[in-house]
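Omission of a single protein chain aside, the complex is shown with its protein chains in their original locations.
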Amino acid sequence: MTLGADDSLLVEIVAASRAAAGELETELVGWRRDFHRHPEPGFGEFRTAALLAERLGDLGFDVRMADQAMDIESIYHRDRDRVAAAEEGARQAGVDVGLLSLMRAGGTAVVADLKCGEGPTIAFRFDMDCLPVSESTDASHRPQRDGFHSQVVGEMHACGHDGHMALGLGIASIVAAERSRLAGTVRLIFQPAEEGALGGARAICARGVVDDVDYMICSHLGLGASSGEFVARASFLATSKYQVRFVGQGAHVVNSPQTGRNALLAAASAALALHALAPHSGGWYSINVGVMRAGDEQGVTPAWALLELGLWAETPQVHDYVVEWLDDVIRGAGQSWGVETSINQIGGAPGAVEDAELGALACEIAERLPEIGVVRDAVVCRAGEDATFFLNRAAERGGRGIYVLIGSDLAAGHHAPDFDFDEQSLSTGTAILSALALYLLHPARTRDLSLR
Amino acid sequence: MTLGADDSLLVEIVAASRAAAGELETELVGWRRDFHRHPEPGFGEFRTAALLAERLGDLGFDVRMADQAMDIESIYHRDRDRVAAAEEGARQAGVDVGLLSLMRAGGTAVVADLKCGEGPTIAFRFDMDCLPVSESTDASHRPQRDGFHSQVVGEMHACGHDGHMALGLGIASIVAAERSRLAGTVRLIFQPAEEGALGGARAICARGVVDDVDYMICSHLGLGASSGEFVARASFLATSKYQVRFVGQGAHVVNSPQTGRNALLAAASAALALHALAPHSGGWYSINVGVMRAGDEQGVTPAWALLELGLWAETPQVHDYVVEWLDDVIRGAGQSWGVETSINQIGGAPGAVEDAELGALACEIAERLPEIGVVRDAVVCRAGEDATFFLNRAAERGGRGIYVLIGSDLAAGHHAPDFDFDEQSLSTGTAILSALALYLLHPARTRDLSLR
Amino acid sequence: MTLGADDSLLVEIVAASRAAAGELETELVGWRRDFHRHPEPGFGEFRTAALLAERLGDLGFDVRMADQAMDIESIYHRDRDRVAAAEEGARQAGVDVGLLSLMRAGGTAVVADLKCGEGPTIAFRFDMDCLPVSESTDASHRPQRDGFHSQVVGEMHACGHDGHMALGLGIASIVAAERSRLAGTVRLIFQPAEEGALGGARAICARGVVDDVDYMICSHLGLGASSGEFVARASFLATSKYQVRFVGQGAHVVNSPQTGRNALLAAASAALALHALAPHSGGWYSINVGVMRAGDEQGVTPAWALLELGLWAETPQVHDYVVEWLDDVIRGAGQSWGVETSINQIGGAPGAVEDAELGALACEIAERLPEIGVVRDAVVCRAGEDATFFLNRAAERGGRGIYVLIGSDLAAGHHAPDFDFDEQSLSTGTAILSALALYLLHPARTRDLSLR
Partner (left out) sequence: MTLGADDSLLVEIVAASRAAAGELETELVGWRRDFHRHPEPGFGEFRTAALLAERLGDLGFDVRMADQAMDIESIYHRDRDRVAAAEEGARQAGVDVGLLSLMRAGGTAVVADLKCGEGPTIAFRFDMDCLPVSESTDASHRPQRDGFHSQVVGEMHACGHDGHMALGLGIASIVAAERSRLAGTVRLIFQPAEEGALGGARAICARGVVDDVDYMICSHLGLGASSGEFVARASFLATSKYQVRFVGQGAHVVNSPQTGRNALLAAASAALALHALAPHSGGWYSINVGVMRAGDEQGVTPAWALLELGLWAETPQVHDYVVEWLDDVIRGAGQSWGVETSINQIGGAPGAVEDAELGALACEIAERLPEIGVVRDAVVCRAGEDATFFLNRAAERGGRGIYVLIGSDLAAGHHAPDFDFDEQSLSTGTAILSALALYLLHPARTRDLSLR
């Protein structure tokens, strides 16, 4: 694909999308602030999901929720206490009890389709969960100053997911208004539990939600891109998190030390060995046994140990190389010390390969927006993101995918108590992403983005 | 010294002591059961100490308590919560508030002297603390059946210290009655916190309490000796307990792993090295890193780690060999991983050498008791006992010491929730120990136990 | 059994044996010095065995050699170079080529029976091998001064086996002379390769040589016992030696480190784990990875590693406890690092239990010798001795066994280049051991040493 200066359809669509997004500015900010006031943790997005579902249904979308939208068996981990507190909050906020019950059983994902006749399917993914952060109450912190501070102590939208959901509703409004001119399906996926890579994306993919997607668009505000910048393809590290348990045998270390099976030394040995794995010529990685707990008494052979470890790798290949060692290292340590071992994955997100041509189209759209000054094709983010499950699944099924960054000046870094973003970026993001949908589903588009 | 069949004084004293102890049987059992009902933890023996002090004062003993009886700075460790609960219990039980205040500041030791003119000093040591054990409520458990069950949930005299204190009061009664016939001093030392080797004995010795002792007599009920058995010299393992802290530097393991200082791996490495120390040809030992805690998050280099370890050795020499390595092993691991380390001793008791001639005298006395069938000169107990501080200190100052076992059939092992002992042994023990005092302080005794 | 002052037979036999041994003194010293001049290494005792066989045959013994006397498949290890050199030396010394060929194939053991009619079998075991020590040439060293210095550079009888074989020949002479008065069989076993526990004793046992033995007598000169001392039962440590091999995969550590399998780190990890095995409450042990070799190049993942380790334990039970861990520790380390492992035992000797009554008889004999001043029933030797194979095998089959020490003042410690012993002890040892044989095979003996 090469940039065609004469693609008048694209020019027209970008202009229209820009105008429509401009008209939504007040609503975008309103949605974002409402979500900000009511942060809900991963797999506890009850109120959030109910609101989204209602709004999308009103716009004519077909909405799937709970076990129709995700396979709860495929998640890695759920924090019972935080989720229960969120459910209680949602109940008090008036969320329908039957719906709560469904979501408690089947999860909090929302998948909404706007079907506009024959044509390709474009899917957008947004994340809904907040972080276990106590929001700043400093007077200079805008949510505090302007009255949309978190109403839940210890929970905060400190990463921008509130804004992401506003983007989703903005796109929904625009494509719903343009429905008659589109050929194909616009799918909006609202995902629980992106933070901590606990399995929200994985569980939605496991339900087959993106198996028929032709264009998979993931997005984030900020992440190193300032207001006025746009990145078409942000890549992420492949990552995994594990708990490893060692069960040995306690023994009185004076009377019968020989009957002990030392889980502490087994775990210590395993931790050292995991950190001593050879490097991979295909790329950088970092493994970290971040937590160790073992034993209870000085006079007793430690009968148990727990390791918690994380892995981040530049490429899926390097990631998998380390993961393939994990089982052998742990089992070997267990055998050496006569200790039973078990490994439990509690998080993870693969890396992903993104589509160059789809990225180029996104760049071309972004370049046509007056507020965009810097457009980058690809950047590397040294972090994990489970959106890569969507990108990989779509690619496996023949689709194309990209992960775009909508630049946004930040008041403080992602995950900080005084995090806040430039709300102007909501309109910009809505414009760019809507334009992608309007163009790719336009029957008259001339670009060759034929599917592999 | 050789056994003289014609030592009529000894024969007479043993018979008198046997008779006097027989008359005390009801009281001995009563004292024991009262202590059993009111168990108090190490350094929390407030009610216990107050009672003992009162009784001993009534008998004419000069009583020292608090900082006159021990140096609280010399203890290793105190469990704040258990001690505070015990103090509250003692307050409610009516212990004088001023005395409580003194003991809170200066400790719960009780040292009582019966001075009977010029002559040697014989000291007896008894321990006062209970164990953090919830006593059995089974109907077959005699304290339950006979109504002297522990009145404090989670605390129990499960080792026999209640009986030891009854022995002390029994001896006090007998020697007080014989006061006019004695030449010298009888000292009764009631020690806090024997369990866990937290420093009770050490702190009393640090106050100089046994510096002038000629005969140091420590004792225990049971410990492998059945009713009808007597052991003159039980030896113990030398033991120590330590907490080791590692302070490193946390770092984001993706963004700046190179700035981390990994306390978890330092501690893991140290734990392996401590267990891999070479054996000692002079005797057996067991070292155990029983507890490890390190780090908080999978994505952060562990910035801290804690090890808790115990050591038990057959001889003081072997014990010291391991202890001398400790600092090097820990510092070395710290240096290897760029981590600060500190070592804190939280418990310990040395081994001790006991006096053969004094042991022989004790044997001779025991053999003359009708209820004693088996007399042993020496046995090895594979456990620690901080009475060894008393034995060592006395020996350093030229005195002689022994640690005797008064045989007693047990309902269950020491430290078990259904532990109980044969209360007949209280009278037996009182008879033997009193006879030792009466003989050794008798002006007309012929045995040569001249001091070194 | 109790000592009977009126056992006139025993008194008479000891006196006769003492006299006979006295007459052999010159010969005993002559034999010893001849062996000393011609030291031969383990499994290389060609000249030694030929001489012994000839002498014993002359005395009327039935002699078995080579594969009739041992099962060469049951040895642990043979040093090809030292053995070949010894064979060449024996050939030059005129040993029959056919006999050499037999011994090369079947080993250098010599087993000689003197059958004297019906009755029990008493067996004596002597070791034949020298040490790889260069003998002192100092003028004060008696072998140098008196002209019986080793004629083989780098080989020396530095442990006393030369004396042991002289004892064997002395006993052979005495019992042959008394043949007509004996009822039973005297068996003399000359064993190759005691040093290093390479399997000489094990291989003779594997041929069934002691399966029918009633009284198994092993002995050593010195070993802590001075001239004038006698020990009836010396016990030894159980010991084993192993080679452990690790085979990994080399890889260029820049271009493809991920394909490597690091044998060096696997072996390092295994070495640490072996040294960190828990102690055993049943007794002391020492394990030592004494040798490690791994890898060839700085730029290549080490593809191989070798550990050599030894184990010494106070009891067979403790020994076996460690050995049972060995396989798991090594396999576990192999699995952790993706490395193949193999374990090969290259030496070993079990501990043994000896017979108290037989020991008492030996004590009684020794006490009746004028030159013996100190008699001890039992001592512990902190060393390994593969004679324990004989003692254990005999005991398994219902026999009784002891390992006696014939006290002998030493010029320097066993295995030292200036080692030498008091040759008077040859006559003493011959007297005691011969008396044992003469008494135990005497038809008229009254002692009850009936077999279990």
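A, B and C label the chains in the order they appear, each numbered from 1.
Throughout what follows, a contact is a pair of C-beta atoms (placed from the backbone, for glycine too) under 8 Å apart; a residue touches a chain by one contact, two chains touch by 3 or more.
For clarity, every value in this text was computed on a predicted model and none was experimentally measured.
*Asks:* Specify the shown partners of the omitted chain in the complete complex.
*Replies:* A, B, C
*Asks:* With the missing chain put back, one of B:Gly260, B:Gly295 or B:Gly310 would touch it. Which one?
*Replies:* Within the whole complex, the residue contacting the unshown chain is B:Gly260.
*Asks:* Of the listed residues B:Val329, B:Ala349, B:Val375 or B:Leu410, which contacts the missing chain in the full complex?
*Replies:* B:Val329
*Asks:* Out of C:Glu12, C:Glu88 or C:Glu297, point to the residue that touches the absent chain in the complete complex.
*Replies:* With C:Glu12, C:Glu88 or C:Glu297 as choices, the missing chain is touched by C:Glu297.
*Asks:* Which listed residue (B:Arg64, B:Arg187, B:His280 or B:Arg368) would be found touching the missing chain in the intact complex?
*Replies:* With B:Arg64, B:Arg187, B:His280 or B:Arg368 as choices, the missing chain is touched by B:His280.
*Asks:* Please identify which residue in C:Ile13, C:Ala201 or C:Leu264 touches the non-displayed chain.
*Replies:* C:Leu264
*Asks:* Going by the touch rule given at the top, which residues of chain C touch the chain that is not shown?
*Replies:* 237, 241, 253-255, 257, 262, 264-265, 267-269, 271-272, 275, 286, 288-302, 305, 308-310, 312, 382-383
*Asks:* On chain B, where is the contact patch with the chain that was removed from view?
*Replies:* Contacting residues on chain B, toward the hidden partner: 251, 253-258, 260, 262, 265, 269-270, 272-273, 276, 278-282, 301, 321, 325, 328-329, 331-338.
*Asks:* For review purposes, identify every residue of chain A that touches the missing chain, sorted by number.
*Replies:* Touch set of chain A with respect to the missing chain: 272-273, 275-276, 278-279, 281, 283-286, 382.
Going forward, only the chains that are shown with their structure count from here on.
*Asks:* Do chain A and chain C face each other with the same patch, meaning over half of the contact numbers show up on both, or with different patches?
*Replies:* Same: when the shared numbers are divided by all numbers used, the fraction is over half.
*Asks:* Per-chain C-alpha centres versus the global one: which chain is nearest?
*Replies:* The chain sitting closest to the overall C-alpha centre is B.
*Asks:* I'd like the Å distance between the centres of chain A and chain B, where a centre is the mean of that chain's Cα atoms.
*Replies:* 60
*Asks:* Where in chain A do residues touch two or more other chains at once?
*Replies:* As it turns out, chain A has residues touching two or more other chains at 253-255, 257, 262, 265, 269, 272, 301.
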